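In this view, the complex is presented without one of its protein chains, the others remaining in place.
A and B are the chain letters, set down in written order, and residue numbers restart from 1 in every chain.
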Amino acid sequence: MKSWLTTTDHKRIGLLYFWTAFGFFLIGGTEALIIRAQLVRPAGIGVSAETFNQLFTMHGTTMIFLALMPLSAAFFNFIIPLQIGARDVAFPRLNAFSYWVFLLGGLLLNASFVAGPLFGADRLSVAPDAGWFAYANLTSRQFSVGPNVDFWLLGLQILGIASLAAGFNFIVTILNMRAPGMRMLRLPPFTWMTLVTQFLVITAFPVITVALVLLMFDRFFGTHFFVPSGGGDPILWQHLFWMFGHPEVYILILPAMGIVSEVLPTFSRKPLFGYTVVVYSGVVIAFLGWTVWAHHMFSTGLGPIADSVFAGTTMLIAIPTGVKIFNWIGTLWGGQLRFTTALLFAVGFIAMFIIGGLSGVSHAAAPADLQQTDTYYVVAHIHYVLFGGTMLGLFAGMYYWWPKMTGRMLSETLGRWHFWLTLIGMNLAFFPMHLSGLFGMPRRIYTYSAELGVTRFNQLSTVGALTIGIATLIFFWNLLSTRRRPINAPNNPWGGATLEWAMSSPPPVYNFTVIPTVANRLPLWQTERHAPMEPLPERPPAPIHVPGGSWWPMITALGMPVMAIGALSRLLPVVLVGAAVLIVGIYRWAYEPFET
Amino acid sequence: MAHAHRTSMGLDSRKMAFWAFIGSECLLFGSLISTYLVYKGRSLVGPYPHEVLNIPFTSFSTFDLLMSSLAMVLALAAVQRGDMKQGKLWLLVTALLGMVFLGGQFWEFSHFVREGLGLTTNLFGSTFYVLTGTHGAHVTVGVIWLLTLWVQALRGKLGPGQALTVEITGLYWHFVDVVWIVIFTVVYLIQ
Partner (left out) sequence: MSEQAHATTGTYLRVAAILVMVTLIEVGVFYVPAFHTVLVPVLLVLSAFKFTLVVMFYMHLKFDNRFFVFLFGGPLLLALAVVVSLLFIFYGALRLRTGV
C-alpha cells in the first residue's frame, strides 16, 4: 500500500489514473442515467429542477475533467515512456504529484454532493449547478447563493494544476528523453498527438485559471468582474472560458485520434497511411483550435465581422480533420484486417466522429447555429464527438493496451458485446437529439411540454442511454474478471510495431533491459525497407538504478484541497495550514535526494 | 539534484521545463492584462487612473526591478565561475531589491486605498489590484526563492555545480521583471 502512495513509476501512476478515472466515469454515467430517466417523459419522474441542474453540471464536469482527460492521462503515463524508449518520464515525482492532485480535486468536487449540512443548506447536496461552463452572471453571489459554484471553481482550479504539471512533464519527456535514433518523425502517432495536446494544455489552462480567479474574487471578495451592476461584462467570462474551452475539446480528442492511429495499422498489418500528413494535421488542428473560440458565442451579439471570422476559422478546422479521416481509411484499405475489439472501436470512432464532425460543421455556419445553439442539437454534436469520438477511441486503447498494462488479455467475446451494445446504444441515445434539438427542445431543462412533440425522441434517448449503461457494465465485468486470470499475456499479443511491445507484459520496472537504438518508425516490424530490430536481452547487462518512491508529491498535493476547504468554510487559519503544507512539501521535495 | 543524463535534444530537462512554464505564464499574464485593458475606461465611479497613479514613484519601482535583474545576472555569472563570495552578495542584493519593490507596492496600494481606491470600489480598482497583485505575488515567491538559495550558499551548499539552479532562478526573476515592463507601460504610462 505504501509503495502505491509513494510511487513515482509511470506505469503504476498510469494504472492509478485508469482506475480512478474509470470510477469517475461510472459516477458521471450514473448522473447521465438519472438525467435520462427524468427526461423519458414530459412530466419527468420527480427530479426537482435544482437537482437536475446539479446533475447536468456534474455530469459534464465529471466526464470532461475527471473521466476523459484522466483516462487519456492513464495512457500518456503508461505508454509514452515505453513508446519513446525511455525508462520513465522526465520528472517522476511531478508525475505522481499530478495524479494525487487530480484525485484530490475530483474528491473535493464530488464531496459537494454530501456537504450540504456543513453549509446550513436545506438539502444534502450542494453540488455545482450552474452548468459545466458556469456562465456569468448566473454564477455571481447574487444568483448562486450557496457554496455550489465555489466547489466548482475551487475544484477546477486544483484540477488545472494537475493538468499543467503533467503538460510540462510530458513536453519535456517527449522532446528530451527519446531513445537514440528516435527522431521526431519516427515517433509513434500517439506520442505525437500527446505532445501537441500538452502544448494546448499549457497555453489554454492559464486562461481558465484567470477566469476562475476573477470569478473567485467576485464571489469571495465582492469585485464586479462579471457583475453588470458594477460595470462588469458577463460576456468577458464567456470569452475567457471559451478561449480555454475550445482548445480543451481538442485536448480531449487529439489523444484518442492518436490511439486510432496506433490501432488501425496494427490490425491492418499496414503502416499508418500518410504518417507525416497525419502528424502535421494534428499540429494544424491544435493551432487552429486557438482561433475558433467565439463560435460558442454566436448568439451573444458579437457583430458581423467577428461572426464571419469565427465561422470561417471553424470551417477551416474541418480540413485537417478530414485529412486524418482519409488517411485512416487509407490505412485500412488493402490491409489484412483482424477485427479485434480494439479495431472495432477504432473503426467505430471514425464513423461516429464523422457524424459529430458534420453536425460541428453545421454549427460553424453562424446563422444556422442561431437555431441550433442551446438546443439538444448541440448535445447531439458534443456526445457524438466526445463519446463517439474520444470515448470509443479510449475503449480502443483499453482493449489494445490492457495486455501490456496488466499482463492479462481482456475477453474478446465480452468485448464484442461491449462494442455492439455501445454502438447501438449511443446512436439510439444521441441521434434523436439532433431532431429534438431542431424541433426546439432547449438544453438544461428538467421537464418539457408534451406539445413540443419531442417525447418520442427522448424515449429513444433514454433507452439508448440504458443500453450504454449495460454495455459499460459488461466492460466493467470484463475488467474485473480478468484480474483472476494468470499474468501470461505475451510481449506482443497483437503484433504491434512500436517499442511498447518490445519487452514483457507488463514490462519490467526499468522498462527496457537495454535502451534500444531506433532506426525507423516501425522498429518491431519486418517491412520492405527494413528488418525488425534485434530483440532486447532477457536480462540487463548491469544492474539498472530505479529511483525509489517519495512521499512529497502526495503530501504537497494535500495542501491544495486543504486550502480550498479553508476557502469554502471561510476559515483563514485552514487556508494558511494548507499553504504551509504546500510550502513545506515543496521544500522537502526540492531538497530530497532523488536520482532518476 | 540528479546528474545529467544524455538527452535527445542535448538540452537540460529542467531548463526546458522552465521555459515551457514561462511560456505558459505569458498566457496567464496576457489574460490578466486583457481583462485590465478591456475594462479600461469602464469604471462607473472613481477614483480614476489619472487621479491616483504616481508616475515618478512607479518609475523608481521600475528602475529598482531593472537593477535587480542586473544583480541577478551578476549573481549567476559569479556562481558559474565559482566565485561564491560574489555569488552570495549578488543573490542577496537581488532579493533586497525585490523586497524594496514589494515595499513600494505595499506603500502604493495603501496610498491608493487611502485615496478611496479599494479592490471593489470600481473596475479600475479590481483589475488593477488583481493584475499588479498577481505580479507582486510572483515577486514574493521570487524573493523567497532567492533567499532560500542565499541561505543554501551561506551553508556552503551552493556552488558551480548548482549553476543551473541559479540560472533557472534567474529565468524566473527576469520574467517577473519583464512582466513589470509591460504592466508599467500598459497600466501607468498609457492611461
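Note that contacts are C-beta pairs under 8 Å (C-beta built on N, C-alpha and C of every residue); 3 or more make two chains touch, one makes a residue touch a chain.
Just so you know, these numbers come straight off a predicted model, no measurement behind them.
> One chain isn't displayed here. Which of the visible ones does it touch?
When the full complex is considered, the omitted chain touches A, B.
> Which listed residue (A:Ala306, A:Ile424, A:Leu466 or A:Val577) would be found touching the missing chain in the intact complex?
Spelled out, the listed residue whose C-beta touches the missing chain is A:Ala306.
> So which bits of chain B touch the chain we can't see?
9-12, 15-16, 19-20, 22-24, 26-27, 29-31, 33-34, 37-38, 55-56, 59, 62-63, 66-67, 69-70, 72-74, 77, 163-164, 167, 170-171, 174-175, 177-178, 181-182, 184-185, 189-190
> What chain A residues would touch the chain not displayed?
That gives, for chain A, the contact residues 199, 202-203, 207, 233, 236, 239, 243, 290, 294, 302-303, 305-306.
By definition in this document, only the chains that are shown with their structure count from here on.
> Need the CA-centroid distance for the pair chain A / chain B, whole Å please.
34
> Which bits of chain B are touching chain A when the two form their complex?
Checking each residue of chain B against chain A gives 2-3, 5, 7-9, 11, 13, 16-17, 20-21, 23-25, 27-28, 31-32, 35, 38-39, 42-44, 119-120, 122-123, 126-127, 130, 134, 148.
> For chain A, which residues count as touching chain B in their complex?
Those in contact with chain B are residues 90-91, 164, 167-169, 171-172, 175-180, 182, 202-207, 209-211, 213-214, 217, 221-225, 230-233, 236, 240, 243, 587, 594-596.
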